[in-house]
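Here it is, the structure, as structure tokens.
Our next item is chain A:
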Amino acid sequence: MTKFNRRQTLGLFGGLAGAAAASSLAAPAIAMNKKITVGALRFTSHSGSFIAQERNYFAEAGLDVELKFFQAAQPMAVAIASGDVDYAVTAISGGLISLADKGAIKVIGGALSEEPGIDGQKILASDAAYQAGLTSPAALGGKTFGMSTAGSSFHYMGSKVAAAEGVEMSFKPLQKVGAIIGALKSGQIDAWSIVPHIAKPLAGSGAVHIIGNVSDYLPHYQVTTVFTSAKNAADERGQTADFLAGFGKGVSDYNSTMIDRAGGDAGVDEMVDLIHKYVYTDRPREKAAPSIINGTMRLNEGSKLNVASVADQLNWFQSEGLVKDSITLETLVDTSYVDTFEA
Partner candidate 1 sequence: MSEQMKPQSGIEVRFRGGGFAPKSRRWVGPLVFVVLIALMEWGTRSGWISALTLPRPSDVLATFQDLWSTGMLFKHLAPSLTRLAVGAAIGASVGVSVGILIGLSSYIRAGLVPLVAAIFPIPKIALLPLFVIWFGIDEGSKYALIAFGTFTPTVVATYGAVDNVDRSLIRMGQSFGLSWQSIVRKIVLPGAMPGILSGLRISLAIAIILLVAAEMLGAEYGIGAYILEAGSLYDLERLFAGVVILSLLGVVVSTVIGWIERRLLGWRI
Partner candidate 2 sequence: MDLQLDRICHAYGDTEVLRDISLEIPQGRIICLVGPSGCGKSTLLRMIGGLERPSAGRVLQVGEPPKDSLNPLTYVFQDFALLPWRSVRGNISLVLEDHGIKGAAADQIIEDVLARTKLSDFAKALPKQLSGGMKQRVAIARALAVNPSVMLMDEPLSALDSQTRELLMDDLVALWTRQPFTAVYVTHNLAEAVRLGHAIVVLSRRPGEIREVVEIDKPLAERGYGDRDLEEVQKHLWTLMRDEARAADEELLDV
């Protein structure tokens, strides 16, 4: 049975309109100019998409990309499942795995992973808990740990740290990052883990303290992945490869400029200007720049994916009873697009 979804129907009309426009206007000489939608959060870790868009890497790959912004990862995953968004980057969560199980989405590459020696996610303690002796993750026993929802990446990280330290914690679901920060500052919860560009300013204010690194417990943790609908992964191989190519160039630029400093300070400045168009847009550039630079983490070159970490995450979600035991790694990941590694 042939199913038309809304996007395809729109695409059809868009194509017709595009053909009509091409006959009257001198259209740029792009082979396919295929219209796709890419979901993003306004975080520096999504810079690969921003750079590829700004520097026309998507266009060169023959894609006409529309960026669609979301407030949280969860609705973005649902938007991929519903066909409103084609590609996106987000952390592996219970929801993502469930959607993969329902045949809606596939992970096709890596985006961000922890790497020993590179500044990664931090473990935080509230001031009150810190004063009471929570100065290292070993003292987390009996404490409360913030998370957005059960089955989120925070839940995974907290659990893994607690397991490694051999302690038990209770987890408080608080839905939003803002609510977690508020609860941590006011001492309603004891601990949390978060990316460095949020962790460092918080610690600087003295209301919270950094007590450890996530990478000490999960050295090659695959934090975020590139994912798409199962249909795109299976039936639109050309388009998917084109997207990964364009995205990969953006990631390369980001790593070489921001981490390897190939372009020196001028290169960093230019890159900060570019990213500032998308991230911290409500702040002036001089205030946004330190946050953007602080938030720098190495993105996965060539969208390489650490399947061992993904497998470990899947196992953990299953052991917690958050997702079905029957789900296999193959259901979640399509490894045919990018290089994989196990670390």
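Keep this in mind: a contact is a pair of C-beta atoms (placed from the backbone, for glycine too) under 8 Å apart; a residue touches a chain by one contact, two chains touch by 3 or more; residues count from 1.
As a selection rule, all candidates are chains of the complex that A comes from, given by their letters.
From a predicted model like this one, the values you see are computed outputs, not experimental measurements.
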Touch assignment for chain A within the complex, options 1 or 2: 1
Complex interface listing, chain A residues touching candidate 1: 74, 77-78, 81, 93-95, 98-99, 102-104, 148-152, 170-175, 178-179, 182-183, 186, 188-189, 322-323
